[in-house]
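I have placed the structure first, in the form of structure tokens, so that the comments after it can refer back to it.
Removed: one protein chain of the complex. Kept in place: all other protein chains.
The block that comes next holds subunit A.
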Amino acid sequence: MAEMEGEGLRATSKAEVGNQMAAPVPWACCAVLAAAAAVVYTQRHSPQEAPHVQYERLGSDVTLPCGTANWDAAVTWRVNGTDLASDLLNGSQLVLHGLELGHSGLYACFHRDSWHLRHQVLLHVGLPPREPVLSCRSNTYPKGFYCSWHLPTPTYIPNTFNVTVLHGSKIMVCEKDPALKNRCHIRYMHLFSTIKYKVSISVSNALGHNATAITFDEFTIVKPDPPENVVARPVPSNPRRLEVTWQTPSTWPDPESFPLKFFLRYRPLILDQWQHVELSDGTAHTITDAYAGKEYIIQVAAKDNEIGTWSDWSVAAHATPWTEEPRHLTTEAQAPETTTSTTSSLAPLPTTKICDTGELGSGGGPSIPFLISVPVTLALAAAATTTSSLLI
């Protein structure tokens, strides 16, 4: 038997040498031959075929026996091809204390002298599952709803989930999501039901089992997706206006019969406080109290008119209200050129005063109503002359 083993080993080493010598021969071909030879030999002469798969709990201790070998048999253990020290052995058994994730691997024990493979264990270190987190939501009302789940902490080993949906006593089908493996979809057959839905999930792996369930009414889980394509634009000749438009979320199937209402929030980037506007219909709104010249951030959320909860906030839109172009820049530009180190705020140009008033406005809200654009510049200039003296 030992001679046969030697031949097997020599056969593999010959194949490896062949790899280096016969360069034109594709290495994949040689690798396949070598693997086939190794498999044939191990299958014929080893008592085990496939490695024994074993799952053990993180932090626990495990003793791996070398297959059917006697306790006093002389064996060597290897993990992933690396020798293990003999101080881990208890006779022919391998003892591992305080299992860590790094302990996962392929363990093999060999007869010490003949290198005959006695036993293989594919060890996976992991944890039993904790209670899963389950939530359901209808962003496609009245078509249906979906449920998604996850484990609060990883188990490091494969888990299987089983979801059941009950409507009263009737079992409903939850179709797996084609893309996401922790989500499934349920179609509403009936609307306006007084009977609650109960969704249960059980999760199990080789080390344990857990489960949870949630119960809810049809109306409470309705939450649309955020509005799409939120665009904010300045309004020409209106330094305090911004026009905002958006679209109903494309996942909401029937905005005609199930209209959405919207909530808009906006603030200048430099401030933390949001302004809010609730809109009962329409997908456009004009902000009329924007601070001149300041960049704004705007977001919109959606909700069914009567039931459910607000969507998440949309992707933010940014815009700055229209500002008048500086009119005297070409004629008066020659004068400040002699004093290049000084800033333009020292020169009393009417254009810069608009910016100064804007700075003032961010403090507490200007008292001048900005109704028509033309008189505004005159009013601003008048206000600025009085206030700029206070600033300096």
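Observations on the model:
We take it that a contact is a pair of C-beta atoms (placed from the backbone, for glycine too) under 8 Å apart; a residue touches a chain by one contact, two chains touch by 3 or more; residues count from 1.
The rule is simple: contacts and distances are computed from a predicted model.
The UniProt record for the undisplayed chain lists the protein name "Cardiotrophin-like cytokine factor 1", from the options "Calsenilin", "DNA-directed RNA polymerases I and III subunit RPAC1", "G protein subunit beta 5" or "Cardiotrophin-like cytokine factor 1". When the whole complex is considered, the residue among A:Gly91, A:Gly208 or A:Pro259 that touches the unshown chain is A:Pro259. The chain not shown here is touched by just one of A:Val53, A:Leu106, A:Val133 or A:Ile195, and that residue is A:Ile195. Residues 142, 168-169, 188-196, 198, 215, 219, 243, 256-259, 282, 284, 286, 305-307 are the ones on subunit A that touch the missing chain.
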